[in-house]
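Certain chains of the assembly are absent from this excerpt, and the rest are unmoved.
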Amino acid sequence: MADLLRETVRAAAEDGADWRALGEQLGVLGLAVPERWGGSGAGLGEAAVVAEELGAVLASVPFVSTVVAARLLVESGDDAACADLLPGLCDGSRTFAVASLPTGVDRPAGTAEGVVDGPGATDLLVLAGDGLFHVDGAAAEVVPVPTLDLTRPQADITFAETPARRLGPAAPATDVAVTLLAAELVGVARTMLDTAVTYARERVQFGRPIGSFQAVKHRCADMLVELELARSVAEHAARTHDHGGDDPALASSLAHVVATDAARRVTGDAIQVLGGVGITWEHPAHRYYKRAVTSAALWGGRAHRDRLAKLAIDGNDGRSSHAG
Amino acid sequence: MTEHLVVDAARRLVAEHPPASTPTEEFLGARFDAGLAWVHFPRGLGGLGVAPGLQGAADAVVEAAGGPNPFDLNPMGYGMAAPTVLAHGSPALHERLLRPLYTCEEIWCQLFSEPGAGSDLAGLATRAVRDGDGWRATGQKVWTSKAHEARWALLLARTDPDVPKHKGLTYFVLDMRDPGVEVRPLRQLTGDAEFNEVWLRDARLDDAWRLGDVGAGWKVAMTTLMNERTAIGGGSIERGSGSIGDALALWRSQPDPGLRDRIVTLFARADALRLTGMRHAAERGDGPAGPMGSLGKLVGAELNQAVYELCVDLLGTAGTRHPGYDGDPATHDTLTWKFLRSRANTIEGGTAEVLRGILAERVLGLPGDIRVDKDTPWREVPRG
C-alpha cells in the first residue's frame, strides 16, 4: 500500500503536482482525514510518504499546512465545522494555512507573522490563546512576505474585526507539522543526493569521472549517511504519531533536529559536488538548498533542540514542553 | 517449521539443562545437539535447517533463562569461522570443528591483517608453499585477538605471487599449536593488549584443512569479512545506551551550558543511528547486511569519538587524570579509558576511509579509486 501510494504520488509529482489532481484524482490531501468527511482514514505515515515525494520535486504546494489543518479540525471536536470544511480540504478546492498569534492574544486579532502557505489560502485556522478559530482567508489582510525559499510562500496576516468561528480548544500543531517537514526534507535530500551522485558519475575531469576522486566520493558517502539518519527519524516520528511506542513530542523534535541538519548538509554538499553548475540560478540545486535552510527555522526552528534537551537529555520531566 | 516449534525446543533445552546449574560447555553442547546453535545450519551440525530468521526466537528463550552467549566467549569462532567452515569446509571438517567451536572448548582467531596489509588486505605477503601433501606458511600477522588462547586460526596466505593480488590467495585452517607459530601480545594506547602479533615460520598446513580452492582465498575471505562487519556494526537498541548513555549520565551529574548544543547534536545523532540500525535490520529481514552495513560502523565509530571527546570536555581537569595503563580491566569503566579506546574505532575492522569507499562505490554506485595494482602480478606491486 505504501509502495503503491509512493509510486502514484511520485508520478504525479514529477508531472507537476497539480493541487486539484492531488485532491480529487489521487485523494492524497485527505489521507489522514476520516472517510465520512471525504478522506481515506489513513495516518501520518501515509501523509509522510506524500510529503517526501512532494519534497523530492520541491513542489510548491501547501501540503504540510493542509495535513496540519485537517488534524486540527478533526481534533477540535467541531463536527459541523469538519463537515463544512474537510470535504473541500480533501478535494483541494479549499487551501488552508495555520496561523499562531502571539501569547496574550485570545482571539483572531493583530498580526500573525510569516504564516506559511498564507498567500492564497482560502481558509485560515488560527491558534489564539486557548482557542482554535476558523477565519475566511478573504476576510483577513494577507500580505505576502518576500521569502528566501521561493517555493514555500509566507504571509503576514492581520485580523481586524475579522469574523471568526471558534472551533474548540487550541491544540499544538507543531508536532504534526515537523513530522511532515522531516519527511519532506528526506525527499529534498534524496533528490540532491541522486543529483550529486549522477553528476559525479558523469562529470569527467582529469580524464576520469570526478566520483572516482575520494574527496567527491567520500562527500557523497557522508550525504548518504545524513539521508539515512534523516529517513529513520522521519519515519519514526510518523510511526509514533500513528502507533505510539515513543513520546510524540520527543520523536517530533528529534525528527526536526536531525532532518533539518541533514537536509542542510546534503543540499549544501550537493552544490559543492556540482561545482560551478551548482551555483547557477538555472540548476535546481539552490532551490533545494534554500528549502532546507529555511525549514530549519520554521515550525519551532531551534526551539526543537531545546525541547529535545529537556525531554531526553537534562533528565528532568519536561514532557509538557512544546516547541514553536 | 514454524516459530513455536523452535521456541518449544528452546524451552525444553533450558528446562532440561538449567543454565544456572549447568557448566557452560555442557549447556552449549546440549544446545548444539538440540539444533539450536544456529538454526539455519543442517541438522547434526548444530542446526535444524530452518530459516535464519528463526534464530532470534531461540536466542530470546535462552537469554531469558540466563544461558551463556557463545559470541562473547568465542567471537571469531562464532561470528566468522563457523559460517566459513560450513560454507567452504569438507564434511569431515564440519564434524571435527563445529561442535567444539560452539561449546567454546576450542577458541578461534583470525590471521588476516599484516603490518604491510591493513586497508589493502588483499596485498598480504604471508606465503604458503607446497610441502609434500600439505603446505608451509611463513609471514607475520597482526591485530589478532584471542591468538594466545586460540586452538585454531583462519589463515589467509599467498600461494601464488605471480598473479594479481586477489587471485593468488588461499584460505586455510591453521593449528595454533604448531611449533612454527609464535604469539606476542601487542599493547595499545590504552595500555591493554587486546590484540597480538603472530609470527609464522614454516608453520604446517594440512591441505585437507583448506577452505575453498587454491587461489580462491579472497572470495572465501569475503564471507568471513561480511560477517565481521555485521557483528561490529550491530548495535544496541535501547535509547541512551552505549557511549551516549555515558555522556548523558555525566551531563546529568554536571551539566555545562556551553556544551549543551553539542550534546543535543550528539544525542540526536546517536538516536538517529539507533533508529537506523533498527530500520535497516527490519528492511533486510533475514538477508545479509551487505554494503549498507558499513554505515552503522562508520557513523558509530565517529560518534563514539565525538561523544567521549565531549565527556572529556565536560570532565575538565578531572579528565586529565587516568587510573593507569597496566591493562587492569577495572580501568575500562572510566570515561578516560573509553575515550582513549574510541580512537581505534575509526581504524579497526575497516577504517573510516575504507567504509566511506564501500558506501560510495557499492551503495551509491560511484566509480572505484584508480587501481594501479589491479592487473599487475603481486610480486611486482610496490609495497611498504
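Each chain carries a letter (A and B) given by its place in the written order, and its residues are counted from 1.
As a convention for this text, a residue touches a chain if its C-beta (ideal position, glycine included) is under 8 Å from a C-beta of that chain, and two chains touch if they have at least 3 such contacts.
Quantities reported herein were computed from a predicted structural model and do not represent experimental measurements.
Summed over the entire structure file, the copies of each protein chain kind amount to A x2, B x2.
Here is the rule we go by: only the chains that are shown with their structure count from here on.
Here chain B touches chain A in the complex through residues 239-240, 248, 251-252, 255, 260-261, 263-265, 267-269, 271-273, 275-276, 278-280, 295, 298-299, 353, 355-357, 359-361, 363-370, going by the rule given at the top. Only residues 193, 197, 200-201, 208-209, 211-212, 214, 216-218, 220-222, 224-225, 228-233, 235-236, 254, 257-258, 261, 305, 308-309, 312-315 of chain A touch chain B when the two sit together in their complex.
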